[in-house]
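A short write-up of the structure that comes next.
The complex appears here minus one protein chain, its other protein chains still in place.
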Amino acid sequence: MDDLYREMIVERFKTPLFRGHLEPHDIFYEDDNPVCGDHIEITLQLDETGHVRAAAFDGQGCAISQVAADLLMESIQGKPLDEVRALTKEDLLELLGIELGPTRLKCALLSFKVLKAGVYGLDKTEA
Amino acid sequence: MDDLYREMIVERFKTPLFRGHLEPHDIFYEDDNPVCGDHIEITLQLDETGHVRAAAFDGQGCAISQVAADLLMESIQGKPLDEVRALTKEDLLELLGIELGPTRLKCALLSFKVLKAGVYGLDKTEA
Amino acid sequence: MPNFTALREDFPTLAREVRPGVPLTYLDSTATAQKPRAVLEAMDAFYRRHNANIHRGIHTLAEEATAAYEGAREKIAAFINAPEAAQVIFTRNTTESINLVAYTWARANLKAGDLIVLTEMEHHSNLVPWQMLAAERGVELAFIPVTAEGLLDMAAYARLLEREPKLVAFTHMSNVLGTINPAGEMIAAARAAGAITLLDAAQSVPHLPVDVQALEVDFLAFSAHKMLGPTGIGALYGRRDLLEAMPPFLGGGDMIKRVDLDGFRANDLPHKFEAGTPAIAEAVGFGAAVDYLRAVGMEAILAHEQELTAYALERLAAVPGVRIIGPRAEKRGGVIAFVLEGVHPHDVAQILDGEGVAVRAGHHCAQPLHLCFNLPATTRASFYLYNTRDDVERLVKALAKVKEIFG
Partner (left out) sequence: MPNFTALREDFPTLAREVRPGVPLTYLDSTATAQKPRAVLEAMDAFYRRHNANIHRGIHTLAEEATAAYEGAREKIAAFINAPEAAQVIFTRNTTESINLVAYTWARANLKAGDLIVLTEMEHHSNLVPWQMLAAERGVELAFIPVTAEGLLDMAAYARLLEREPKLVAFTHMSNVLGTINPAGEMIAAARAAGAITLLDAAQSVPHLPVDVQALEVDFLAFSAHKMLGPTGIGALYGRRDLLEAMPPFLGGGDMIKRVDLDGFRANDLPHKFEAGTPAIAEAVGFGAAVDYLRAVGMEAILAHEQELTAYALERLAAVPGVRIIGPRAEKRGGVIAFVLEGVHPHDVAQILDGEGVAVRAGHHCAQPLHLCFNLPATTRASFYLYNTRDDVERLVKALAKVKEIFG
């Protein structure tokens, strides 16, 4: 427990660094976990070379889902889209740095799912 | 086991005393136990005062079902129909004089069911 | 009054530590109950000595197993005061019991346009089967609204009955609000309106005396695992004439009287509805659970839980930021769902778990009810006979920790 709610997580939940909605944006996606009502949307702006210029999330839900989203947005700043597409669940869990049971894993991975859908969705509109 | 297949039962199975089919008869009924293929039919002749003049069973199946039928036919010889109608399962089991588990009970009681249906069936044709 | 603290000793799980130094405080009995040693030992003894398939077996083990299985049915029938053991059908759980009625009685008797009355506080188990039926057959569903206090709106119910529903199906006790609905009254009203009634008794049979003859209910569904028994078995009680007229549900061994390649003849009750090898050892455990509950006494259990709930409501109400949903103590059983301002129920449950306090967080399979209260999720603490005031204190203390962390 103390592990799970390390100061960093609670602090970050109270004062997220990447919460917001970018307008205009190049990528938008949102989804939710109906079981617990967690909701996450993300907006990304890209530069000419396909790197993430800015990333933001918005939504509501438990600390794990919100902080995971915040950390995820932080981690992709400046990254090329290819690298974002290659992100794995494990990368996100490493950012969180905590052990999660199966139920909370779904909370943690919601933003990951949303981001993936967003960056692959872009592919489709490009094609 | 030795209890169940007392000499009397096996002897009676091999040489039943009331096996047969009465013609003419006043009462006829038959039924079977589909699970094991036991089949019993009974025929009764009545006298003017409604007493059983003669009773016989026919059929095939396990020793318990056949011997129970044979003993039952024996026991109702000369009885008024009212008394036959009042017979209980316990009366039959006493005739057999053995302890039976639930599956074998069905074998033992087949002739009882047939007899009851027969004597109550008569009521209907009288009415 | 039984000694509820002493009987904790009968439940091995309650002695466990969640992690070294952190004892378990189990407040999740509404999801599933812990099992007393007597239940586990009954099943174990069955498997070690009497294990055999039942019905039609002639050998000793088969006869012992059949007697044990049918003996359990008799115990359960007596527990709910069913007129006959044959009116108790073994199923997997409450959910299957309700689906059985939906697939057989309802599909044989309802047609497009017919009305089924449910409530807004139903568990998904007493909602989704009827939604499936509605989608398939065009049957209409209507819902008795839940008031802000968490009670059923009886005036609205009376108006719904004027529409002459064919079926009224509702929960005896809400697994979220704790509300104990006035089942007797509601069933009488439904009957007067010509409706068949089904009571979801998943939360009532475990926690209060239930008498199907006094209730005059047509169908009653419940699960063993919520009443100290094993998983994998539940029961459906039904009125004899209804059960006899219903077509069979699953086809297979034991539910038939005779089969040839062209067709089959269904067996007598209760076997008609029990196709294939049933949950035999589980029935034995279910019977042992009922023995245990009877020995303690259902009146006493209800009194104990209501006393504990009243205490907990008082203690929780004193925690700043806690909002409790559901009615006042007298109208509810031992279930308390709440939200803590500013902290998501998942986070609450997680931090409580860190303190060894096991509660549920989520919509508790009653999503429409949560929508009514405009809450995506709640945290739920629930009690059973083995809970004590100490458990409540540990919950309150752990909530303080949540507030400390989320400051």
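Details
Order as written gives the chain letters A, B and C; numbering starts at 1 within each chain.
Just so we're on the same page, a contact is a pair of C-beta atoms (placed from the backbone, for glycine too) under 8 Å apart; a residue touches a chain by one contact, two chains touch by 3 or more.
For clarity, every value in this text was computed on a predicted model and none was experimentally measured.
For the chain left out of this panel, the touching residue among C:280, C:316, C:385 or C:405 is C:280. When the missing chain is restored to the complex, the residue among C:78, C:112 or C:132 that touches it is C:132. Screening C:99, C:179, C:203 or C:309 for touch with the missing chain picks out C:99.
For the chain left out of this panel, the touching residue among C:59, C:163 or C:294 is C:59.
Within the whole complex, the absent chain has one touching residue among C:206, C:230 or C:270, and that is C:230.
Only one of C:259, C:295, C:317 or C:400 touches the chain withheld from this view, namely C:259. By the touch definition given at the top, chain C reaches the unshown chain through residues 12-13, 16, 18-19, 24, 26, 28, 31-32, 34-35, 40, 43-44, 47-53, 56-62, 92-96, 98-99, 102-103, 120, 123-125, 127-132, 135, 141, 143, 223, 225, 230-233, 248, 250-256, 258-264, 275-282, 346, 349-350, 352-353, 357-362, 365, 367-368, 371.
Within the entire complex, the positions of chain B that touch the omitted partner chain are 1-2, 4-5, 10, 13-14, 34-38, 61-64, 103-104, 107.
The omitted chain makes contact with chain A at the following residues, 34-35, 101-104.
As a convention for this text, only the chains that are shown with their structure count from here on.
Distance between chain A and chain B, defined via averaged C-alpha coordinates, is recorded as 81 Å. The distance from the centre of chain B to the centre of chain C, each centre being the mean of the chain's C-alpha atoms, comes to 48 Å. One inter-chain figure worth recording: chain A and chain C are separated by 39 Å, centre to centre, where each centre is the mean of the chain's CA atoms.
Annotation for chain A: no residues touch 2 or more other chains. For chain C, the set of residues that touch two or more other chains is empty.
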